[in-house]
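One protein chain omitted, others in place.
Presenting chain A:
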Amino acid sequence: MMERAYIASNKPLDNVNRYSKMSLAKPVMRGLLGKRLRFHLPIAFALSLMAAAAFKFGVTEPRKRAYADFYKNYDATKEFNNMREAGIFESVRPTGK
């Protein structure tokens, strides 16, 4: 009978890989939508508040100031006389007519 050849080996007989140090991290598999919401919602609120502030200081406040400035030094008599001389009124004719 032929003798079997045995190759000596120091490897353990189980299949656990004890020698490799490089492996992929486990990917994140839960809470992805929540994470997206937590990222985007504060930005959404901030942007909308900025839009409101831009409208307030770009439109609302200048309009209030425009009206206040218009009437601050408004001379109704002078304006009336100018309009009268332009002949736009029906109830009062330009001076001299």
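Just so we're on the same page, a residue touches a chain if its C-beta (ideal position, glycine included) is under 8 Å from a C-beta of that chain, and two chains touch if they have at least 3 such contacts; residues count from 1.
Following the convention adopted for this analysis, contacts and distances are computed from a predicted model.
Visitor: Tell me the UniProt protein name of the chain this structure doesn't show, selecting from "ATP synthase subunit a", "Cytochrome c oxidase subunit 2", "Translation initiation factor eIF2B subunit beta" or "Syntaxin-18".
Guide: "Cytochrome c oxidase subunit 2"
Visitor: On chain A, what residues meet the omitted chain?
Guide: 32-34, 36, 40-41, 43-45, 47-49, 51-52, 55-56, 59-60, 63-64, 67, 71, 74, 76-77, 79-80, 83, 88-92
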